[in-house]
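Quick one: structure below, then a few questions.
Other chains dropped; remaining ones untouched in position.
Chain IDs A and B follow the sequence of writing; residue 1 opens each chain.
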Amino acid sequence: MNVAIVGVTGYSGTVLYSLLVNHPQVTQINLYGHTNEGENGDVRYLDELIAGYHGQHVPLQAFDPEKIMADNDVVFFATSSGVSSQLAGPFIKAKFPVIDLSGDYRLPDPATYEKWYHKPAADAADLAQATYSLADFYAEKTNYIANPGCYATATLLGLAPMVQQDLIDPDSIIVDAKSGTSGAGKSLSQLTHFTEENDNLQLYQLNKHKHIPEVVQQLHQWNNQVNAIQFSTTLLPLTTGLMASIYAKVKSGVTQESLMAAFNTVYADHPFVHVMDGETPSLKQVVGTNNCDLGVVYNPVTHTVMVISVIDNLIKGAAGQAVQNFNHLFNFNETTGLPTLPVFA
Amino acid sequence: MNVAIVGVTGYSGTVLYSLLVNHPQVTQINLYGHTNEGENGDVRYLDELIAGYHGQHVPLQAFDPEKIMADNDVVFFATSSGVSSQLAGPFIKAKFPVIDLSGDYRLPDPATYEKWYHKPAADAADLAQATYSLADFYAEKTNYIANPGCYATATLLGLAPMVQQDLIDPDSIIVDAKSGTSGAGKSLSQLTHFTEENDNLQLYQLNKHKHIPEVVQQLHQWNNQVNAIQFSTTLLPLTTGLMASIYAKVKSGVTQESLMAAFNTVYADHPFVHVMDGETPSLKQVVGTNNCDLGVVYNPVTHTVMVISVIDNLIKGAAGQAVQNFNHLFNFNETTGLPTLPVFA
């Protein structure tokens, strides 16, 4: 297959490229930049843009929907929120397969999008064509896959069994999530200035994070008793990795054993999700992989369950999950081309 | 005054020395090691034990209670839990002033101590002479001050106004606490091996951390409706600093304004505690100080308040608070000799 990437120079885009270049079903990767990319003869090549990408002498081509659809079987948007919605229209209208890593098509309701993103929403008719697709719960064939956000992925995978099986008080969910700085992207900011962030913890967007509505929307779909979550995000002094520390009051009669039964049942045939019983994973044990490792620990004194959910925010939380959705979409084995052993043993 | 330090080579002990050496009321600091310290003529000096301590050519003397009491006005134990209880007896019996940074005299009930510490408790009669003293709520004159633990300090200061004024559901308290590695001390462990901990988050002692009972005991004393808390500790890839992320459901009618009124009232005359309204402090803004900075943010959607409490775990969480208790004990100004401006602007 020929695949297109729009936005390869962002962190997610580059990781996506590195996964697809090793994917056995991918014949060629074509890269696209902005509309005038390379027009004046000043062509940019991937190996000149990304340090250490020796031999990847692939040009960035101008963004031209017709040409992209002619030359490729699928397009990945690794563009920022607010950008995808300006580029995707022609693909949607043509029912061309798209996997979009941005947030632009995750929320079907334009008003909700605009409330949380503070940007104009995508066209409502286009939004109706998109499917929010948590890859480990991939359900329906769709032309436009809205790939979930990193925080949403870790949170949803940690909560799914308990919410789906109605094991917790729906008003009691608290998520204390922490992420490495790569999730904040390449744009410079005081928050991610090394001197400020090293040896530090900084919260941001408390009660206002863009991933809250997509989490609530999915949880509500699983269990309509869930209408809100308490959710905080803290920037960690590390590059890659995300931990969601999830707390909830359990319903009467729930025990460590019944919790584990639920997790083990739900994730029985999910190759990327691993559950620890009464123990907690470290963040680093998933970095470099498409895994989500979960630790489930019930405290009978407080009737509270804590679930630790860890992922690589750029792989499972972005590019890896996009490839997993790509595998589903084209009926490849779900695990094809995806790493499962952590780097730096 | 002449002051004694037992256990100067641990991280807390060294920081304690560095504070006392600049304390205007301290004339001389005497250091003590183990019982046979220096006996065979092999005297150890502080400047040879701690890198960069040029000019601090102070010998470690043998541990001899009679001599310590004869030569000093007060003794600080910066020893590990399980050690203080073996050393402190003679001082308690003599009603000599002691400030103990360890956990050995924080829990009056020997059975509770043994349950959480997995070590023999101190003598029950001795325990009855000790006072748990959160320095910002210093209450009564006492000969034996049990200085609180680092996690307990951040948690209690973050919860005090809400618990004292009965603003939160007593069964809903969740504390997601994170600390730099210096809190784990100088002993080598796989958890604190650089290659394991760098770029990582690791939980430890979930629902079993030694600081849980001292927190619950103090909260219960403030409000007898509080009998338990959900409490987790995560090791951060940084050296110094501690953040407690505290969540609780508020009682009916409580708002951001009423929460702030409580915090501002309770901490009106507390020089080391600073409260932010609707914003959150970064961990690093207190490192190097005896401050506790608090951020209070109410979420009306979930009826949940989040309080972020940050301290320097070695200063406010150990040595600095010990000096603050020392200032109280001897009627010096509470702030004497204690740093309030963060290092590394």
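Methods note: a contact is a pair of C-beta atoms (placed from the backbone, for glycine too) under 8 Å apart; a residue touches a chain by one contact, two chains touch by 3 or more.
Because the structure is a prediction, the values reported are computed rather than measured.
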Assembly size in copies, with 2 chains present: 4
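Convention: only the chains that are shown with their structure count from here on.
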Angle (degrees, nearest 5) of the CA superposition of chain A onto chain B: 180
Between chain B and chain A, distance of the C-alpha-averaged centres to the nearest whole Å: 40
Chain A residues within the chain B interface of the complex: 171-172, 174, 176, 178, 180, 195-196, 198-203, 206-207, 228-230, 232, 234, 236-241, 243, 245, 247, 280, 282-284, 287, 295, 297, 299, 301-302, 304, 306, 308, 310
